[in-house]
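One structure is given below, encoded as structure tokens.
Here we show just some of the chains, and they stay where they sit in the whole.
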Amino acid sequence: MANSPDRLGDDVRAEARRAIEAIVLVTEQPIETGLLGQLLELRPAIVEGLCVELAAEYEEEGRGFQLVRVAGGWRYQTHPDQAAYIERFVLEGQHAKLSAAALETLAIVAYKQPISRAQVASIRGVNVDGVMRTLQHRGYIAELGRDPGPGQPALFGTTQAFLEQLGLDGLDALPPIGDFVPGADVVEQLEHGLRPTAEPLSDSLAQLDGADTEAAPPGDGS
Amino acid sequence: MPYEVQTPVFEGPFDLLLHLILQEQVDLYEVSLATIVDGYLRELEHMETLELEVASEFLLIAATLVELKSRRLLPVGDDLDLDEELAVWEERDLLLHRLVECKTFKEAAIALQVLAREAGRSQARVVGVDERYVGLMPDLLEGIDAEDVRGAFLRATVPKPAPRIDLEHVAPIRISVTDAITELVQELPRLGRTTFRDLTSHLAERLHIVVRFLAVLELFKKGLVDLDQPRTFGDIGIVWLGEDGARELGGVGSVEDLSTVDTYDG
């Protein structure tokens, strides 16, 4: 494989690994493979291979840190199993938890972006102005542009900070929305709850043919 | 059967309805309509301030429930009108679709929370470069003078339009069935014959379409329009009959007494 790091000479390879470790250590945002490649004068695919290799190595050696791919780039972060130690002294800057309402709104924006406030509101069935503002303040969503249609409403999408917060490499790393569509049992329950007649439609249709008229369901005091 | 609607805090009408059907296992057939509507009204009272759009969502869904419920109370059989029947099912499908969508994103939100919680166990390094390299950094302020800083300050502190002024999203939700009927009464005589699809093709909001649908049903009940649907799930044809038509058919409708349609007497 032409792009495999295995094809590099041992010296080049060792130097590239060291350089990656040094650069990623000082980057404040995840650094793209492309930029690393540019700085190292190596093809991105090779850099990618070396990063993957380093990441596996740290894990194998049981390091307290990880090299991970987040929001389209590489960064160092503490190993999740060290959370207890980190929480002991990193208090400032930790964001407060998002409310259920904020999370639902965020999920809608994440999966349906670009989307206007009104469209989000129509899915949630409630006013979302306050929640959208909070999410914008937190930096999880941002205005992407304006809808060319009537009123030119602002269209929103998720940000890099959103990806970093969720530890995702990109939007395509979000679990598919299809996973969350309620199962047949739930849909059936909903359907049943909302049935406009006591019998399913097919029964009503059958009754159209047969002249047999069943007694109306007993009223229930409404 | 008396039924107490247990109301924790509900985020909106869908939340409440999902809770009623899924958690409380409520079936419209078994529950007294009055208690459901009471539940909704109590929810409205709980709101600290009356938010129009939320209130109207609640009311609209309550109205749709009333419509569905009243269907169930009607005797099935003799005078079953298939078109009317299908229309109600279609209306039900719209509501069902919205509930499923709402439920889907509720689940997605939980998944995002899990992801965030997992990711939160790690802390990114954001320490930056050692001080010995700081001198090398390009001067970001090159070409910027004190006036630029002043300008930036003024830009940053411009009073931003308060978000509550931005009411673009309220407009589509504000429509009531009465409003929709008023519109239709003006629009339909001019069109003579049309389809529900054409009538609503310019509407983006599903809610808007639902409201129009309810309005069309009302007009039909009053005998002011005639409806036909040649195929299951096909286009619904609408023909304006007017007051003459209504009288001819023995209907009781007149344009005047439509002002009361929003009060369902179930």
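Structure notes:
Chains here go by letter, A and B, matching the order in which they are written, and residues are numbered from 1 within each.
Simple rule for what comes next: a residue touches a chain if its C-beta (ideal position, glycine included) is under 8 Å from a C-beta of that chain, and two chains touch if they have at least 3 such contacts.
This structure is a prediction, so every number in the text was calculated from the model and none was measured.
You only see one copy of each chain, but the structure file as a whole lists A x2, B x1.
Here is the rule we use: only the chains that are shown with their structure count from here on.
One inter-chain figure worth recording: subunit A and subunit B are separated by 26 Å, centre to centre, where each centre is the mean of the chain's CA atoms. Those residues of subunit A that touch subunit B in the shared complex are 25-26, 28, 65-66, 68, 70, 75-81, 83, 86, 90, 98, 100-101, 103-104, 106-108, 110-111, 116-118, 121-127, 129, 133, 149, 151, 153, 164-168, 175, 177, 179-182, 186-187, 189-199, 201, 204-205, 207-208, 212-217, 219-222. Those residues of subunit B whose C-beta lies close enough to touch subunit A in the complex are 1, 11-15, 18, 20-22, 25-34, 51, 53-54, 57, 61, 67-69, 71-78, 80, 82, 85, 88-89, 91-92, 95-96, 98-113, 115-116, 118-130, 133, 163-164, 166, 168-169, 171-173, 204-207, 266.
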